[in-house]
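Handing you this structure, nothing more for now.
For this view, one protein chain was removed and the others were kept in their places.
Chain naming follows the written order as A and B, and within any one chain the residues start at number 1.
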Amino acid sequence: MSLTEDTPTPKRPSGFWSYANPVKFLGLSERILPAFWGLAAVSLIVGLIWGFFFTPDDFRQGSTVKIIYLHVPSALMAINAWFMMLVASLIWIVRRHHVSALAAKAAAPVGVVMTLIALFTGAVWGQPMWGTWWAWDPRLTSFLILFLFYLGYIALWEAIEDPDTAADLTSVLCLVGSVFAVLSRYAVNFWNQGLHQGASLSLDKEENVADVFYIPLLVCIAGFVFLFLALVLYRTGTEIRLRRARALQAREART
Amino acid sequence: MRALLTRDLMLAFRAGGGFGLGLAFFLIVTVLVPFGVGPNSELLSRIAPGILWLGALLACLLSLDRLLALDWEDGTLDLLATSPLPLEAALSIKALAHWITTGLPLVLAAPVLGILLNLPTPGYTWLVLSLLLGTPALSVIGTFGAALTVGVKRGGLLMSLLVLPLYVPTLIFGAEAARRGATGMDTTTSLLMLAGITAGVIAIMPFASAAALRVNLR
Partner (left out) sequence: MMPDLGKYADAVLSAYGVSILLIMLLVIITLRKGRAARAALEAVETRSKKNG
């Protein structure tokens, strides 16, 4: 399972799939990572400072409305990270690109942190608004379940030594987990009607947040997206290097 | 196929096969709950459906690591993988055997334990019915967990971590049906959903389990 030089590819794929080659991937990520880190830093700093210092209080929620600049983007990324893992797992299963499997592995801890941020900010927001840190509301509950799925996924990666076996099994788990995550979402909805407000970003203007809050929120979301991309790209590179080092070491030991 | 089923059943019923351990566990959990929450019979009868569902679920979970581990160690699984019988079918049979030896006894024992927890009278039928509909799903999902972790040494804890989140929908609808039944509410929707999940899981999960097992047998 050597990653790079030993396997000369018969035909060189071009376009998007050519980045499934680890060396090319590393080259590309090296080039675009500084931009991603920069964009993430700028938009996070601008968005959060804007949100924290320069937005008015909500007439009902007071200053707690400022939590939205962390809560909504992190919740969004928590779900999207899982979705990205699902896509990467599918690519691994179908096309057997190692980079894809490693990208899924790299995204999981980022998703965990995003889920934690969403849960934490939700709890401190819920305390003054609903009078409780935690309620078994459908949205909250499904996030907690998502968190458990992340934990299981990471634990499975850690538990299996052979990297290809681990990639295969975690991909299967990711697929099955996605189905059950959606099922749980509906089950939980059925089980308890919630306190949580509807989506804050729906196109339906009626229940949407006002413009003063909306623009800095978009900046923060962009910041979280770029942060996620930068982290995942960087971590994927780390995983590729670790695997390559291990492969070289194994070859050393053999000679 | 029938040979495999009878073999698995025989192994389970034989001394040391682990049959009855799940039942004993179910009993102990149920007995411990009043120690934990107090002997107030009104409270107990309110939480009884949920406790019984949870107890059955955990008892089912605990017996899962025997499902494939023994066959993995002695090489039976390799034989099964190379036999003409598709691995998907073999795993379905194994899940069925697990349900007959673990799930079914739990269903039958639940009403008796319901007495201990002061389950309201209308609740018994619904409890048994919901368990009867739900426990097959637990066995099938559990087979998937066992197939994922069969190559991991001491994978029991890992398997619980993987399987328990997958049990969430079944538990929600099952316990909901039992709870609604116990309080005399309409149970149709939750029972239908529960049956739907079980049917879907039985139809689809064997493919996932077989895929995972093939990876592990590679």
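Quick note on the criterion: a contact is a pair of C-beta atoms (placed from the backbone, for glycine too) under 8 Å apart; a residue touches a chain by one contact, two chains touch by 3 or more.
Owing to the predicted nature of the structure, the values given are computational and were not obtained by experimental measurement.
Put simply, the hidden chain is in touch with A once you look at the whole complex. In the complete assembly, the contact with the undisplayed chain comes from A:48, out of A:20, A:48 or A:219. Among A:66, A:139 or A:185, only A:66 touches the chain that is left out of the view. Only one residue from A:39, A:79, A:124 or A:154 touches the chain missing from this view: A:124. As for the chain not pictured, it touches chain A at residues 48, 52-53, 57, 62-64, 66-67, 70-71, 74, 109-110, 113, 116-117, 120-121, 124-125, 127-128, 227, 231, 234-235, 237-239, 241-242, 244-245, 248-249, 251-252, 255.
Everything that follows uses one rule, which is that only the chains that are shown with their structure count from here on.
Considering their complex, residues 145, 148-149, 151-152, 155-156, 159-160, 165, 168-169, 172-173, 175-177, 180, 183-184, 186-188, 190-191 of chain A touch chain B. The touching residues of chain B, when paired with chain A in their complex, are 144, 148-149, 151-152, 155, 158, 161-162, 164-166, 168-169, 172-173, 176, 189-190, 193, 197, 205, 208, 211-212, 215-216, 218.
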